[in-house]
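Sending over a structure as structure tokens; questions will come in a sec.
In this view, the complex is presented without one of its protein chains, the others remaining in place.
Read from first to last, the chains carry the letters A, B, C and D; within each, the first residue is number 1.
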Amino acid sequence: MIVIYINIIILFLLIITSIAINQQDNLFAATMLTGIFSLLSASLFVCLDAVDVAFTEAAVGAGIALILFLGTLASIKYKEKVKNKVSVSGLLLVIPTGFLLIYGIHDIPSFGALDNPVQTYLADRYITGSSKEIGIPNLVTSVLASYRGHDTLGEVTVIFTACIGVLMLLGRSRGDYRGIVDKEES
Amino acid sequence: MEHHLVLSVVARIIIPLIMLFGLYVQFHGDYGPGGGFQAGVIFASSFILYGIIFGVKKLRSVVNPTIVRCLAAFGVLLYIGVGVVGILKGGEFLNYNLLSKTSEVGQHIGIMIIELGVGITVASAMIILFFAFAKP
Amino acid sequence: MSNIDIISGALIVAGSLSIVVGLLGVYRMPDFFTRLHAASVIDTLGTILILSGLILYQGFNLVSVKLLLILIFILITTPTAAHALAKSALHGKIKPILGDD
Amino acid sequence: MSKYDIFFHKISLIISLALLWIMLSGHYTPLLLLLGLLSVIIVTIISSRMGLITFDQPILQLYFIRFIPYGIWLIGQIMKSNIDVCKRILNPNLPINPCLITLHLSQASTFAKVVYANSITLTPGTISIDLEDSSVEVHSLSATGAEGLKTGNMDKKITHAEAAPYV
Partner (left out) sequence: MFEISTFIILFSMFLALVSAIIGKTVYDKILAVNIFGTVTVLFIALFGFLTKRPEFLDIALVYALINFISTIAILKFFEYGDMSSSSIEKEEGDI
């Protein structure tokens, strides 16, 4: 019961953080608030018992994410161009979509309920079968690496491909890159 | 930042510890939280700390970028290789049961090797990204 | 509830209250350098009290060793970050407010 | 730095890393101990490639043992000054009187200097803001904190710990 209250408080803090990120026009300050967002979401994952996800969030958020953001900031300007004008067409698109999404909540099984489709056969199968078939204590690892081995292969390939993509964009020396930007600006 | 005395001394102490912690996460994925992806990121972040404090030039002399690129591909190949071994032994792709005499040992070996592949790829990818973003 | 549980609970609550005191200091202090002092209350008093309370609660086993490691690592890394922050702020345009002495 | 020193540092690094692995792991099967040995060797090789081992003064993980008595004394100091700072924060008048002082360093090794600077930062009420080769600049929240540092008690303790014989 108490965990649910903690969840609600953390979600509330997450909302405040995301609104604050949205309101910043200084991209530097927004980057720092993103760091707070990452810390908060790691805490939320811990509360939801998703230890492995929380671990990933902790490692990526503290070690890499902020540094990549800063690397991006190094090659662009710090200040965001603020558009004060409210776009009517965008608003017309966003509000009905939001209402549709909220309406869609009714079809989703309630949070943590025992009769969710995912918990009726699949989780049961993994939990009972894993210790016999795989024989390692951490269920998440056995699902990721063995039952869903093809998925994980796909993920690794995605990381590798993304890395190649970044290299193709940024791999040439900064001198060439700066040259292009300067010419465009002048 | 190398003649920032406090930072350079603390970095000298803490970098090996981060690396060892990364390897601990890599090899204990079977027992606790963690696994290849997290381990790769933590391991790479020790290199990134080194690059931030002692300069990218020095990091380049420690880890050759070309070798890191090869390692990123090697991790994926290691993963696929385990799958192909399953085919060669007469089963399906990524069937770990055939890797050893008993299926349980086979599963254990298979999971450990593919986690290692994931870890190598992720660590190298993160170091490559750092190199790409922090050009001299 | 044994004696040790009560002592560890008191330590933990005192630690979390000291975090609030430190943050109050962050709000009240007039300039950046004095705010750093208030923040170091959180980094030292808060962590030492809470983590030692948890170690006491847990007794001696592998979990408490990990808690001790967390305490040691925090006590190594946070002053480093604070020092780097202060040095950077001094080299930046921030001048500390000095009292009359 | 002589060959003997580098050898000693490598051994010290290996021992401390192995201790860390044993403290972290909690599973003492042959396979995991073997992997632990492998990890320690990999980390040692990479650290020596990074030049983390060659350093002008004897610093490394095992060296911390000398500083354990000092650390216990330091925790007492931290508690004392914490109470002082908390009182100042909770006082409605906010009785602070910030000042900058420069302290002379008597330590020989860079590591001991860094320990001194970090101890100053760890004690609330004083923060080291610039560490040079022979002096450290300190920002203090109140005059009493600055006086406490000027007596040189902490300085003496660290110099004493530094000069202690090898463990």
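What we mean here is this: contacts are C-beta pairs under 8 Å (C-beta built on N, C-alpha and C of every residue); 3 or more make two chains touch, one makes a residue touch a chain.
The structure displayed is predicted, hence computed values, not measured ones.
Novice: Check the whole complex and report which displayed chains the hidden chain contacts.
Specialist: Computed over the complete complex, the missing chain touches A, B, C.
Novice: Kindly state which of the options B:25, B:85 or B:99 is in contact with the chain not pictured.
Specialist: Among B:25, B:85 or B:99, only B:25 touches the chain that is not shown.
Novice: With the missing chain put back, which residues of chain B would touch it? List them for me.
Specialist: With respect to the unshown chain, the touching residues of chain B are 1-4, 7, 14, 17-18, 21, 25, 32-34, 38, 42, 45, 48-49, 51-58, 130, 133-136.
Novice: On chain C, where is the contact patch with the chain that was removed from view?
Specialist: 5, 8-10, 12-13, 15-17, 19-20, 22-24, 26-27, 32, 35-36, 39, 42-43, 46-47, 50-51, 54, 57-58, 63, 66-67, 69-70, 73-74, 77-78, 80-82, 84-85, 87-89, 91-92, 94
Novice: Contact with the hidden chain only, please: which chain A residues?
Specialist: 2-3, 6, 9-10, 13, 16-17, 20, 28-29, 31-33, 35-36, 39-40, 42-43, 46-47, 49, 51, 54-55, 58-59, 62-63, 66-67, 70-71, 73-74
Heads up, the rule we're going with is that only the chains that are shown with their structure count from here on.
Novice: Which whole number of Å gives the spacing of the CA centres of chain B and chain D?
Specialist: Distance between chain centres: 30 Å.
Novice: Between chain A and chain D, what is the separation of their C-alpha centroids in Å?
Specialist: One centre to the other, that is 37 Å.
Novice: Would you give the residues of chain A that are in contact with at least 2 other chains, written as numbers and ranges?
Specialist: As it turns out, chain A has no residue touching two or more other chains.
Novice: Which residues of chain D are in contact with two or more other chains?
Specialist: Within chain D, the residues that touch at least two other chains are 20, 24, 26, 117-118, 128, 131.
Novice: Touching residues of chain C toward chain B in the complex: what are they?
Specialist: Touch list, chain C to chain B: 73, 76-77, 80, 83-84, 87.
Novice: Using the touch definition from the top, list the residues of chain D that touch chain B in their complex.
Specialist: Contacts found on chain D: 13, 17, 20-21, 24-27, 32, 35-36, 39-40, 42-44, 46-47, 49-52, 55, 59-61, 110-111, 113-114, 117-118, 128, 131.
Novice: Any idea which chain B residues touch chain C in the complex?
Specialist: 4, 6-7, 10, 13-14, 17
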